[in-house]
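Quick one: the structure is below, and I'll ask about it shortly.
For this depiction, one protein chain was excluded, whereas all remaining protein chains were kept in their positions.
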Amino acid sequence: MTRPSSPLPASARRDLVAILGEDAVFDDAVHRKIYDSDGYALDGVTPDAVVLPRTAVQLQQVVKWCVRHGVPYAARGAGTGLSGGCLTLGGGIQIGTSRLRRIVEVNEVDRLAVVEPGVVNLQLSQAVAHLGLQFAPDPSSQAACTIGGNFAENSGGPHTLKHGVTLPHILGATVVQPDGELAVWGGRSQPGPGVDLLGLGVGSEGTLGIAVELTVRLVPTPESVATFLAVFETEADAAHAVSGLIARAIVPAAMELIDRVMLRAVEEAFSFGFPLDAGAVLIVEVDGSARDLKHERPVVRDVLNEFGAREVREASSAEERTHLWRARKHAFGAIGRMSPNYATQDGVVPRGRVPHIVASIAQAAKRHDVVIGTVIHAGDGNIHPCVLFDERDDAQVDRALAACKDILERCLELDGSPTGEHGIGMEKREFMPLLFGPADLALMTDLRDALEPTGLCNPHKILPGASPCGELRVAGRQVAL
Amino acid sequence: MTIDAREGLVAHLGLAAVGERVVRPKHRESSRLCVETFVETRTPWWPRGGGGGDKEGDRTATKPLAPSDPDRWCLDMRGLDSILDYWPDDLVCRVGAGITFDNLQTTLARRGLRLRGSSLRPRDTTLGGAYARGDAGLRGAPGDSLRDQVLGLVAVAGGGEVVKAGARVVKNVAGYDLARLFHGSHGAFGVVLDFVLRLEAIPGASHCVALPTNFDAALDLLSKWRRPARSFDPAVQLWLNATASRALGGPEQGALFLMAEGWPESIDAWREATARAQGVTLANEAAQAWNAVRDLDANHALWIQLPASRLVRWWGDNQGWISGRGSQPNLVADLLAGSARLWSTPSPFDGELVAEVARTVREAGGWVWSPTAASSPSPALIRLKRALDPHGLLPPIPTPVLGPTDG
Partner (left out) sequence: MVERLNAQTISSDALDAQLRACVHCGLCLNSCPTYLLTGDEVHGPRGRLVLMANVVGKDAALDAGDFSRESIDACLGCRNCETVCPSGVSYGHLLEETRARLGPAPGQTNALLAWVLDHVLAHPRRLALAAMLGGFTRRWAAGLVPARWRSMLQALPARPATWPRRHGLAASGDPSHDQALLLGCAQWVYTPEVARATAALVTAAGGIPYAPTSQGCCGALSHHNGSVSVARERAADTVDAFAQAGCVVVPSAGCSAHLKTAVPELLANDPARSAEAQRLAGVTADVVEWLHGRRDRLRFRVGDPVRVLYHPPCHHSHAQGIRNEPLELLAMVPGVTVVQADRPELCCGSAGSYSLQRPREARAIRDAKLESMEQTRFDLLVTANPGCELFLHQGLREQGVQVPVMHLVTFLADRLDS
């Protein structure tokens, strides 16, 4: 099964050039190097070649060619994935969607858009902004990641607390199935009767086929937005306030917790004016009609105060709001400047257990003598602890890894999951047996075999077992989230 | 095979739980034993919920899809009807799949909570049944369907193995999402035992109106409101044709039925806005109006998947001949979801008419699902079915009236 990566044989090259043209087939050393990683850059995997089709038909022909010749392949969007999803583990061809970036249709009445898979998330929202609509899923990578990638990873973002992750926003997908034939999953309506292939496909990390066209839902942009910054003495207080808000029937558009270590890093790098002695801050954003906010504003303030916020500030202008979000979004950039390397995790715990995991992160930092800065999509219980280390010091690397492992295992103990957004990919396969029993894993295997009988479509991902590159070392990634 | 299913079931569940080709477990484990027994004895079976809005209570939308097979046993899930776990801080609960919507909502309401969404005839409809039928509920906005409230589930697949899918957390992308296998698949892959659900607080206020209008005008009105898109966006946006509207005592020419929920301040504004548009509240109490719609008897309805803008065109082109065939078509279109239910009173559509409807909808770019007619599944689906139901004991895979290859 394992194939070493090598440039294409001349005949293969000829075939692919015949399908795609000379300027779309690359197997030179430079391309193979540059395409050997995505946002998860810790283990490079060199592809045999990279192809960049310009049309869905070309893409389908490439897949058919791969099937005929038994060559494995994987789709690549913008390569911002954080679990190595688009890499051709064990060799093969990367099929990039970067040239499939047309917005085919925008339907205002039905509130949907039909797009090619390489359309960038933010590009779509910007294109429909004048209609008062947006594509709701907003991963922090939205300026670069593609809708095809969002579809494959079922991506979330700070604002998916209210609007949900990618799944409910995808109505249909035209897919090149692993056998090379086109299939339509879903359509232009909310899923109804019939096997929910679309639901299975969303989040399947590109292992069940390549989407060549997606029909996505658009939602109205809110009329008004209010953004609060609450300063707490301890992380625990901030974490409790999260449940407090929910208990008062407030569903914020976003709710982000930034801990002390992160705060300090952000402050040192950018001087946003955060209090350095705070234990944690909570950014709470509510949106809706002007009247909704009239009701919610005082409630949010009350609850935050009630749970011990020593200061609650509201952004008074759009600039201030942008400024606040910049602070949040630059958190990892800032902490990255504090140490040569860091590993970011993506665990999830039930919302009510955010205080528990916050305590566990602190313990892990102490036990393993590492610095950990954390931001949390608090409403979703999705934690992104960021463990600092210097890769040149083996002992530090080991301690950092041990801390990561502790935290993720703790997430599982708390009835959570090791990944809320980034996917299993090649990175977290080893966690699967901790999360699922043998029967579930067997069923997942059956499911994949049924829908992907060729074994060529992004193989070796998600499910544990025969890994062509042996043991994977690190769970986690240096990246700004 | 020496023992038959009945013996095995009686041995596991006791005589009281076993009827004439029907067994009524009360717990997760006894349900599993039932399936195990069916598998061991190679007995064809099908899971049932509340009957999908069927007044007589013993037919279901699933049943007609099953081959008329007198030996097929029924696994009646209505005994699994309790709330098993409840985590107030997370707004998450775990419930037996046999619980009805009304039952669940009443219990939750005591805590000021609810499951977002409802079904037609919520008194009888079980969550398991609605999920298996792919019944999204009456709210069509993204994230509002029943499918989106299910965080995890436990099921028994056709081979007898217990499947645990998803988790208690609201965000989770680990592995293939096996919970999706049971959505919309009409029990073809197995039976769901319990669900982990996301809950929400009951909104402070709600208001329902019915605006007398025909379909075209309803869409026009909505798109005017939407330009630019407003944040007050009624959670329920249905259009009822004249027959369906009249059945509720609503406007003669058809009605745009809207229900908005939110904070009292917002709902007041919304009430004023709709009053300006000559909205009439369906009944004195908004809740009554809402209940009236939910109680519409849409049994044996054809399920049409066409987004609103195409549906209006399709209905305009086709309603004439459909009525002309001596039936009284009722249409309830969910404008947000992009789907519609079409049924006939007093007597159901005949097969020929169903086929004709399906053909025209296909031409308009949509699908029609019928409880009585189906096309053949794709090879991938057949493989999936074989993997999950290796002995072929469960009902067939649901497919649209006209399949992708049926012309």
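Letters A and B name the chains as they come in the text, with residue numbers starting at 1 for each one.
Note that in this section a contact is a pair of C-beta atoms (placed from the backbone, for glycine too) under 8 Å apart; a residue touches a chain by one contact, two chains touch by 3 or more.
Because the structure is a prediction, the values reported are computed rather than measured.
Asker: So which shown chains sit in contact with the chain we cannot see?
Answerer: When the full complex is considered, the omitted chain touches A.
Asker: Using the definition of touch stated at the top, determine which of A:S37, A:Q134 or A:S289 touches the missing chain.
Answerer: Missing-chain contact among the listed residues: A:S37.
Asker: Which of A:F332, A:F389 or A:F436 touches the chain that is not shown?
Answerer: With A:F332, A:F389 or A:F436 as choices, the missing chain is touched by A:F332.
Asker: With respect to the chain omitted from the figure, which of A:F26, A:F151 or A:F232 is a touching residue?
Answerer: Of these options, the touching residue for the absent chain is A:F26.
Asker: Just name the one of A:R13, A:K64 or A:R99 that touches the chain not displayed here.
Answerer: Within the whole complex, the residue contacting the unshown chain is A:R99.
Asker: Using the touch rule from the top, list residues of subunit A that touch the missing partner.
Answerer: Counting over the whole complex, subunit A touches the hidden chain at residues 26, 28-31, 33-35, 37-39, 41, 52, 78-80, 96, 98-99, 101, 118, 120, 122-123, 126, 141, 143-145, 269, 329-330, 332-333, 336-337, 340, 478-480.
In this section, only the chains that are shown with their structure count from here on.
Asker: Return the distance between the CA-based centres of subunit A and subunit B, expressed in whole Å.
Answerer: Going by mean C-alpha positions, subunit A sits 31 Å from subunit B.
Asker: Give the list of subunit A residues in touch with subunit B in this complex.
Answerer: 107-112, 131-133, 136, 153-154, 156, 160, 163-165, 167-169, 171, 177, 183-184, 187-197, 199-200, 202-204, 217, 219-224, 243, 246-247, 249, 251, 287-289, 291-292, 294-296, 348-353, 377, 380-382, 415-424, 428, 431-432, 435-437, 439-440, 442-444, 446-451, 453, 462-463
Asker: Please name which positions on subunit B make contact with subunit A in the complex.
Answerer: Subunit B reaches subunit A through residues 87-92, 112, 133-136, 140-145, 147-148, 157, 161-165, 167-178, 180-181, 183-186, 188, 200-204, 219, 222-223, 226-233, 262-266, 268-269, 303, 305-310, 334, 336-339, 365-367, 369, 377-378, 380-381, 383-384, 386-388, 397-400, 404.
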